[in-house]
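Here is the structure we will look at, set down as structure tokens.
The full complex has more chains than appear here; those shown keep their coordinates.
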Amino acid sequence: MKKMIEGSRAVAEAVALCRPDVISAYPITPQTHIVEELSQIVADGQLDAEYIRVESEHSAASACLITGVNRALSAPLSIWNDHQDTMGIRDTGWLQLYAENNQEALDMHIQAYKIAEDDRVLLPVMVCMDGFILTHTYESVDMPEQEQVDAFLPKYDPLYRLDPEDPYTLGAYIGPELFHEARYVMQQDCLASKEVVKEVAREFKEAFGRWGGDVIEAYRCDDAETIVIGLGSVVGTLKDWADARRAEGQKVGALKLRCFRPFPGEELVEAVSGAKQVVVLEKAVGMGAQGIVASELRSALYGRSTVPVSCAIVGLGGRDVTFNTIDEACKRAGAGEREFFAGLRTEALEEA
Amino acid sequence: MATQPFTYELSRGFLPGHRACAGCGQAAAVRMIMEVVGPDCVVTNATGCLEVFSTPYPESAWGVPWIHSLFENAASVAAGIEAALRKQGRLETTRVLAFGGDGATVDIGFGALSGMMERGHDILYVCYDNEAYMNTGVQRSGSTPFAASTTTSPAGRASFGEDRPKKNLPAICAAHGIPYVATASVSFFADLKRKVRKALGIRGPKYLQVHVPCPPGWGYPEKDTVEIGKLAVECGLFPLVEWEDGEVTRVRKIKKVPVEEYLKPQRRFRHLFRTEEGKAKLADIQALADANIEKYGLVD
Amino acid sequence: MTAAELLAVAAFDGGKEAQAFPAFGVERRGAPVMAFCRISDQPIRIRSQIYQPDFVVVQDPTLMETVDVLAGLKAEGTVLINTEQKPEEMKLDTKAKLVTFPATQIALEELGRPIMNTAILGAFAGLSGLISFEAIERSIGHRFPGELGERNVKAARRAYELMKEQSA
Amino acid sequence: MTTSQASARRKPPLGIVTRPGSSMRNKTGPWGIQHPVWDWDKCVGCNTCEVICPEGCIRHLEKKQYEADYEYCKGCGMCAAACPAKAITMTTEHR
């Protein structure tokens, strides 16, 4: 059913549709609305779940699925959106999906349960959803029916559980004789989960009729000379921008990196190799280093393509990303700048 | 009426222009405390309303050295500063204070606070207790009172609000055996100031929990902050107690007003007055107040 | 933000796509707050703030001393100000259409409190013609159930009719 | 080291270090709808209003004479509500 609701509420309802048994919650702006909505859903008796209000997020972070509502990291303290938080944990073995809009955030949660619970994966999944920009925005979403979700997500039957009838030991510690191998296996699983992400996206399309790409989504990229890559909510703006600039005769395309972990290197190489310029819009900084996504992309392209790749850091700590920002990024990339911040308030820098 | 322009010295510690809501009990309490403390101090502050309303870059309401690091570690940061001042031989005169909200103190930062108390640092830790996470939008904390409706313990068809009693952190701190623990209220300001003065005269860890009503979070008109705070004390739900070396040494006697008088003006308790179940909870709350009255001998 | 949200709901209810969001600025009480609303016949994808609005609503005119509320407003746009003054009295330097109405007064009279969201909503509907009053009514009813809703609808209607007159 | 010495070396890193009392540039007076006015004749000099004002913007002129700094007074009305002598009235005259 289509309705006009706040992004946080949409996600909370989607999570409720997935019938979790236990919800552990700790507020942190801007994710707060989601746990608040969930607690209201439970308080109203609409979901029968144990809702634990833990004493710190250190205690909350033991779930197999988390909504990573993206926000900037200190210092300085900021509660507004960028991707520094989730980018900072990109090595950990969590799968990371970035939502373009509230509909996708909602759909991704349902998909994420299916991915994480797949025997082939057994890795946690994080749905990254831009704080404020998505969570606090009212827009229309198509909310699935409970029966549809139930059919898509049969009751979870974990491979290993803490069951007195079958008492496994979980989380042993391991010496140098096997650790290297254990990480190798985990890396293989993580890389292989890309296929599961794609598969679940296809199944979701069949069941619900919606499609936002599997690991990437190319928009007007086919004959594009400049391809601009983004993650999360900026992609909506990017698509409109591409339409606008195409209308002016510029051959540009937008590329959504929907799944950042595992990193879809092959797919990206294929998608951008034909272009003349690639611009990656990044909402995080690798301090003292190159752009995080851009360097992974260049690395994937290395020896396979020579299309120039520039990294434009944009939208940190809630800085709005506008058509101007994107134009600036493309212009500077075209002039050969590899790594730069776009959308800087230069006058503020001079003052300081 | 042509008067002199107003002037504000940095030495006040806490200056106007901060962005607290009008009628904020917390802002009033901090002001009172800083007046007693004076300029020779270093303040650490956990994340929460106080930090946010007093230091939005590039503004700071603080006239004394002030540092914020995280939501959870005000006590640890204070401990580091105390150690540095000790090494520099400045601890005799310079006081170290840590401010944290109830969420920062009772929940996420309690490990750090407990460690600080255990190690015996010479710090006055002040918890301003507005009984929920206000800065993030009124979520429950361990210090939220029984049956209060918050955004994570909302009243609803299957819920009467918070289902756990308020965590008694002052008693828990007292059980650490530290030299001084006290509860205070912004509404009893002479008492509050006396306690701050007393704490500053004692070496070692001191813990002060100040009850600070919050108009938007509790849902009452902003002018009534002082009145609401008084009722909390006078009904027995927030007893004013002092502990020294783990033992209760002084309590403030109360009038024993019925808890309804305190609860009724507040939106967070509104649901209790609307259903039969709610009324039963009112009796439970009265029982909690009575238990305090009994335990601490609040009524002669 | 509530006005923008109600507006989006009403627009959606009237068959349009809509998007409403607050300005992600410092949001402590007392500080000026901005909110945005886009309404379109097409799905809305763009996420940036609105720099060239068709319509600006000013809830607290004292802000106009410190904030340039007209920045970016299109020449053919409209600015709606909550004040008891007449447009002429406002002395604004703009080509855009200037409309004033006493939202605070309406709110105080109908709701007993200076909460102007629904009056503003009604005024916007009357002025812009973009949404029907029925949609407004439903969106208010959804958000404020019971008697409170009815009083809000009343406030909205007063503003709506006032604007209809003015723009007629 | 004093402030000036520090700035001779390097400016505070943007966003990290703030000067004390700089909040005072933020005039919160306009937040209020109503602001307090005193009837000094009624005042009993208990000092409550000065102590409890969350803004710290009430000052004591001389015996039983208090006044607020309307540049900062947010108009919360706590002073008026708490005054035992009902010597304070909230009005819109300083809006």
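Here the chain labels run A, B, C and D in written order, and each chain numbers its own residues starting at 1.
We adopt the following convention: a residue touches a chain if its C-beta (ideal position, glycine included) is under 8 Å from a C-beta of that chain, and two chains touch if they have at least 3 such contacts.
As the structure is a computational prediction, the values presented were derived from the model and not from experiment.
Across the entire structure, the chain copy numbers work out to A x2, B x2, C x2, D x2.
Note that in this section only the chains that are shown with their structure count from here on.
Judged by contacting C-beta pairs, the busier of the interfaces A-B and B-D is B-D. Here the CA centre of subunit B is 22 Å from the CA centre of subunit D. Distance between chain centres (mean CA atoms), subunit A to subunit D: 46 Å. In whole angstrom, the spacing between the mean C-alpha positions of subunit A and subunit C is 34. Within subunit A, residues 76 each touch two or more of the remaining chains. Shared interface positions of subunit D, i.e. residues touching 2 or more other chains, are given as 15, 28, 31, 74.
Interface residues of subunit D, counted against subunit B in their complex, comprise 15, 18-28, 31-32, 48, 51-57, 59, 61, 67, 69, 71-72, 74-78, 80-82, 90.
Per the touch definition, subunit B reaches subunit D in the complex via residues 1, 3, 6, 8, 10, 12, 14-20, 22-28, 31-32, 54-55, 57-64, 186, 189, 221-227.
Listed in rising order, the residues of subunit A touching subunit C in the complex are 3-4, 6, 80-81, 101, 132-133, 136-140, 233-234, 236-237, 239-240, 318, 320-323.
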